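The structure is given below, and queries will be raised subsequently.
All protein chains but one are shown in place.
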Amino acid sequence: MTTLDHAKVSESRPNPPKSLITKLNMGTGMIVGIVFAEVMYFWGKSMWDRQEAVMENRILTLSMFAWCIGFLIGIGAFIGPFRWLIGKDLTDEEQLFLAGKGQGVSRYFRYCTDHKVVGIQYLVGVMVMLGAGGTMAMMIRTNLITPGSKWVNAEIYNSLVGLHGITMIVALIIVSTGPFGNFILPIMIGARDMAFPRLNALSWWLLFTAIPVLCSAWFFGGIPTGWTAYAPLSVQAGGGMNAFIVTIIIFAISSAIAGANITTTVVTMRAKGMKWNRVPIFVIGATISVAMAIPAFPSFMASQMMAAFDRTIGTHFYDAEFGGSGWLYAHLFWIMGHPEVYVILIPGVAILMEIAPVFARSPLFSYTTAVVGLAGIVGLSFLVWAHHMYISGWLPSLNGPFMVTTEMISIPTGLLFLVLLGTIWRGRPWMKLPMLGVYALLWNFLIGGITGIYLSDVPADDYLHGSMFVTAHFHYTLMGAALTGAIAGLAYWFPKMTGRMLDERSGYISFWLVQIGFQVLFLGMFAAGSQGQPRRVADYEQAFATSDLISTIGAYLVGIGMIVLLYSVVHSWRKGKIAPMNPWGAKTLEWTVPYPIYLENFHEAPVVTSDPYGYGRSEK
Amino acid sequence: MSTSTEHVMHHDAPEVVGRRERLGVRLIIVADGAFIFAMIFSYFYLRNLNVNNGWLPADGHTFTVSSGWLLALPFIIAAISHNFGQKRRESMGVLSIVTFVVLAIGLVMQWSQLSNMPFMLAEEGGFEGAYASMAFFLGGANLLHYVLGTFVALGIAIRTKRGSSTGTHETWRLRTAGSWFTWLAISAVACAITTSFAAV
Partner (left out) sequence: MSDQHEVVDLPPTPGERLRNAMKARDVRITMIFGVVITAFFVFIGLWFYPKFMPEIMSESMKRGKDVIVYFTVISAPIAGLVIAIALYTLFDRHHGDTPPEEAASFRTHTPIVFVWTLVSAIFCIVAIVWGLTEMNVNSEDATANAKTALVVEVTGSQWVWTFNYPELGVQSEQLNLPVDRPVEFRVHSVDVNHSFWPVQLGVKVDANDRVTTLAHTTPNVLGTIDIKCAELCGLYHAYMETQGKVMKEADFNSWVTAQGGHVA
């Protein structure tokens, strides 16, 4: 961490309470986790020694769960509940210890309840995931550089696509609400911490346990199903699928916990005077996003548990011979899946709505419209899932109704554009890195949105479904909008999170490389899809060669741009310019606290008297 | 990133914390509810499709309908006894133990139901069909609810016994636990109703 940080921390080391919690950290967690997994594995081997896929899946799945549980025990996640159980609640001193009081860098490796620590943990975690997913994307594109290139074989290729997909999806679900939702959001609403600090730590460390599990998929034959893991293919798949299933179940629990925590924080812990119409729009967006995940993700979890049972104990949820159905999987998956794309998208857009007023120096245009737009998207997004099943044949007569609900989403989505445009109109944009994101989003989300309307239309989807066109469309929304928003957010809040400014020059270089490369990459992919190239293919015909070559060139540009960004972040974090308290002249509460931030954020509870968008000449 | 020279922990008023915890638990109930809903949806979806006549094969076996209801009963009793005790705190000592014992019995009953499933295919170790799979899954979810319920009930019983269960904050917590037990009862009834529709 920063030198700033060290200096102050080392002098004020309070006597840690002499309880078990002081001895536990990530290391003990790993040891206990590995022991648990090993014990489970060998016990399983002795119990079920037949060489059958069912038995092997059973042993692997249980061992992976054992690792997760062991890790959590080893890091002390269950001490709190246990102490509650026996009626000896944690003392103040112990709670202060858990909050990381006076522990310097080591608290990042503990079960630390300070929301700022959790925010940084999420940030680093997300960067690692994006790095891994991005590397896999480069490998996918390298294999597709020419038709017939056998750079990797079909098995590895399919695994790359699946792992790239699920890594990116998980990373993007938490990319904004993890780092900024935990670090910044409580300060933004004037709270001292999250509502449930221990659950906060739990949500992060649960997620952490899933990372090695997901990586282990490589050693058990990969994830050959794509991130959607359609059954019955997923039931047929080899050992790597267990890793996918365990990851999703853990992740669903983690996000339910995080969702309940952030939602409760925002609902009950806002500063005095922060009425609902004075809440910063990022807070609204982040809350909507995590709250939406609460009802949505359990359905995904159920679908994966069923897959696990089919694979490990011989149930038949998805096996048509015994009354199961692949359509059931598709329903459960997309009942989660469509809300989930908005879980990803909304925080990114909300960050840019937070940024636009600051850098255009004009109030957020029509706050109500923004909220109505976001709420409208949420409401509709639970009613559209079967647009992913138009051609599955499950009930063609319902394609019409689902088409209607889907296209209706264009109305609230349009409102979000209006808000952003209204905000920057007649402002003088301050061309800092965060502001560039606003313009990038307007373009990318426009393309993503319009192509989405084609896909929601049944006759067009009859042609486009399952083609590269779809892949290009959702990258425009996920990467072009949500990831762009998250990167802008990183540039915006970097000074508050690290005490230093993000280096501008490398930031600009990265921005342009990524955005230009992105257009080349995915416009090429739109072309390939329109020509008829299916998605998730390891190889293709000569007819698509030009489009794919263009795509790959774009991908390399993006890759280089992302490396520059990584350099910029690492370099600035260590040696960047020291940031002033409020470098952007913004009016939300997080800019009123100096760095390093006091353990409970505010010495005196702030009182809010207006919304944070009082920019503009008449309102100074 | 944060440092501090102060050694005190900030405390909010017990009511404030209590309300907060209640909202948190309610949100978790929403998540759990979505999970139960997903299962019930799957049950009726597969039953309705009846692909390859595999929902309940011609010679298929089912759990008895009454066993589903019998397994909901401990949840109902527990919800009543906890919520009653939570309102009349003087009876909490006894009632918290009742709640715990009832749930523990339910846990054992649910376990034994799952270990004696009538519809297992002997030689392959698989399930007879989609009904069997769903019934197992619903039973498993019930089992998980029993584990969580028993844990909470045990904690409340111990805390009541030790007297750590006094004060405004604790009153709120007991109320919050009340919503949890009520939800467990509701979900068990929903599952019992669902499994009452076995045959197509």
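Order of writing sets the labels: A and B. Residues in every chain begin at 1.
As a working rule, contacts are C-beta pairs under 8 Å (C-beta built on N, C-alpha and C of every residue); 3 or more make two chains touch, one makes a residue touch a chain.
These numbers were taken from a predicted model, which means no experiment stands behind them.
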item: Selected from A:Tyr454, A:Trp512 or A:Tyr556 as touching the chain missing from the view; value: A:Tyr454
item: Of A:Thr209, A:Thr225, A:Ser381 or A:Ser568, the residue in touch with the unshown chain; value: A:Thr225
item: Residue in contact with the excluded chain [from A:Ala99, A:Ala527, A:Leu565 or A:Leu599]; value: A:Ala527
item: Absent-chain interface as seen on subunit A, which is shown; value: 154-155, 157-158, 224-226, 230, 232-233, 236, 320-321, 325-327, 358-363, 365-369, 391-393, 396, 399-400, 403-404, 407-408, 410-411, 414-415, 417-418, 421-422, 424-431, 439, 442-443, 446, 450, 453-454, 456-460, 462-467, 527, 530-532, 534-540, 583-585, 613, 615-620
item: Residue ranges of subunit B at the interface with the undisplayed chain; value: 51-52
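Throughout what follows, only the chains that are shown with their structure count from here on.
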item: Centroid spacing, where centroids are CA-atom means, of subunit A and subunit B in whole angstrom; value: 30
item: Touch list for subunit A against partner subunit B, complex; value: 1, 5, 8-9, 12, 14, 54, 81, 84-89, 92, 95-96, 100-102, 114, 116-117, 120, 192, 195-196, 199, 256-257, 259-261, 263-264, 267-269, 291, 294-299, 301-303, 305-306, 309-310, 313-317, 320-325, 327-328, 331-332, 335, 497-499, 595-601
item: Residue ranges of subunit B touching subunit A (in the complex, touch as defined); value: 1-10, 16, 19-21, 23-24, 27-28, 30-35, 37-39, 41-42, 45-46, 49-57, 121, 124-134, 136-137, 151, 154-155, 158-159, 161-162, 164-165
